[in-house]
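Removed: one protein chain of the complex. Kept in place: all other protein chains.
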Amino acid sequence: MSSNSKVSYSEVKNNGIGFYGLLGIFGLFLLAGVVAFFTMEHNGHHISGMDNQIVWGLPHIFAIFLIVAASGALNIGSIGTVFGKKAYQPLGRLSGLLAISLLVGGLLILLLDLGRIDHVIMMIKGFHLNFKSIFAWNMILYGGFIALVGLYLWAMMDRSKTAKKLYKPIGISAFTWRLILTTGTGSIFGFLVARQFYDAAIMAPLFIVLSFSVGMAIFIMVLMSAYKWTNRELGDFVLNKLRYVLAVFILGVLLLEVTRQLTNIYATEHHGVEAFILKGGNIYSTLFWYGFILIGTVIPVFLIFCKKLKNNRMALYLAAALTTIGGFCLVYVIVIGGQAYPLVLFPNAEVTSVYADGVINSYSPSKWEVMLGLFGVALTLAMVTVGVKALKFMPVSLADSVVDPHS
Amino acid sequence: MSKNNIDAYRRKFLVGTGVAAAAVTVAPGLLLRQAQAKPADEAVTDKVRWGMLIDIDNLPNGGQGVVDACKKEHGWGNETHSNDKQKTHWVRTVKVTEKLTKHSFQLPVMCQHCETAPCADVCPTGASFKRADGIVLVDKHICIGCRYCMMACPYKARSLVHEAIYDQKPDSPRGKGTVESCTMCVHRVDEGKQPACVESSGGAIVFGDLNDENSEISKVLKEKGGKQIRADLGLNTGVRYQGI
Partner (left out) sequence: MFGKAQNILATMTLLALASLMVGCGETAPELKLETAKAKTEHCVEPDDVMRRNHMDFIKHQRDETVHNGIRTSKYSFKACINCHIPAEKDGKPVNYLTDDHKLNPEHFCATCHAYVGVQLDCFECHSDNPAGAAPADANHGGTAHE
């Protein structure tokens, strides 16, 4: 690529137990996921913890989380390409690979959780797509994302003139596409008029900033692990860039989520569900305050800005991990919390029925759902691992002398 | 196709003139029946919009009879492995008590057959759809079981079938992994019959064409009105209530 002439890339050469051991662990999780899929497919969803009250469960949380992270992971590449920040350009390839892997992992979970996966083939063959449906649009957005990021990777990795010429336009298209994609994912909830917790246009921007922060966090963890395990050099220059960007994104999520909750509180009809989530003394308020706010926001921001921890790798890694956990908690609260709160058929009235009307629904995932969710994570990581082994995704060195234009 | 259309047109026309001529002499009840008959080879049209008006004060037993009749007609709720929250419910009775006044009533809640059905809007495959005559259905042949429609429904009217089903009713196909809900007994309506719940209600539920101002349901609605659940959502439901 034109920019950093000093940077050279290579495949991962490791062949030892470490590499295959890693793949083996992922393989086990993949196998478990496949078993879960066949078991659920054969028995029906009654073996899951989901029911007709909580219709989307853990698989959907994992899937949405991974899909959101996917578009965020591409960000690092975009900063380099779209905004011309040279320091980020060496990271572009890995960010593209991670983005595709996250998306595929997330999508496969969604697919494997369907009630009639066999009907998906008919849907594609017969082109049964309802273009009023955000879901249908998302399928096109996801397909396009994979294709575009694929092209983007090619433009970064191919030495031909065409590739060099197309690098910038493709990078910009991929960036635009990913913004639309996350808007689409957020809108899955934004258009649900029936559910008090979802019905808001702010869902879309919230998902965009959330994608920035968790995508960045996951990228940092993958990058640090990969460089450590392959004994490649990773300098403070790169890490510090990522560190501060991460902090900005974390605060961005906080801002939007607070705005969302506040506007929700402002609307009288949403008082009930807001109180339920924010001070209900239940798992959702716990996950929100401790999971998202404390673990996912306050502590990472502290770890990043604390002067004593400057250049501390452990602190950064921990901050990234906590941000990821926090983001997951937030998605959990949104997906499950929003369903646990009963539908309001008659405002200002108590309703009861034999079918859980008017009661707070509870959800405890079965092992099958956990297996399906981890399947997606394992698939993502396995794809990245195989990817960096097969192709030149990783710069040989990211030492300060290589990437810092001032050194 | 075009021949069919012409036939349909002719039939409509004849019925129209017939109605006009007969209106002077024949009792309205007879007219109603005449307008409802649809030949088996004719597609439904949006000239008709089927609806139900449920008078909960006259409905015996808080509507439990409606639930039983529906179960008997369609066979739902016979799952053996699913837990109570997973079992299918096409219709349920809901007891409502106003917090301030303590006024309390009970009503059957099923698919409300919205004009702008949220389930049909969100369904990625088009499996959830509204028939031309206003009946909201799931085409289980193309339903992928994603449950987005269940997320979108304000009435919790839809259920996913959580296990394999055997011994279905011939007129009510149901199967594992697909979503289902009240069909307004579409198989009966197409034959010019009334939905099973209407038949069981002893006159407390009126079924008919909301587009036809001479139908019984339209007349009663015009005179006495009928409320929608969650009217604020603007879904213009086909199921209306009196006494809520």
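Think of it as A and B in the order they're written, each chain with its own count starting at 1.
Just so we're on the same page, a residue touches a chain if its C-beta (ideal position, glycine included) is under 8 Å from a C-beta of that chain, and two chains touch if they have at least 3 such contacts.
Just so it is clear, the model here is predicted, and its values are computed rather than measured.
Note on the undisplayed chain: of the listed residues A:I25, A:I121, A:L262 or A:A275, the one touching it is A:I121. Across B:Q64, B:N78, B:Q168 or B:N236, the residue that sits in touch with the chain not pictured is B:Q168.
Residue A:H42 is the one among A:H42, A:K228 or A:H271 that touches the chain not shown.
Although one chain is not displayed, chain B still touches it through residues 38, 40-44, 129, 131-133, 137, 139-141, 164-171, 173-176, 178, 186-187, 190-191.
In this text, only the chains that are shown with their structure count from here on.
By the touch criterion stated above, chain A contacts chain B in their complex at residues 43-46, 50-53, 55-56, 110, 114-117, 119-120, 122-123, 126, 128-130, 132-136, 139, 188, 191-195, 339, 343-346, 348-357, 361.
Of all the residues in chain B, the ones that touch chain A in their complex are 79, 81-89, 92-100, 109, 118, 120-127, 141-148, 150-156, 158-164, 176-179, 229-230, 233, 244.
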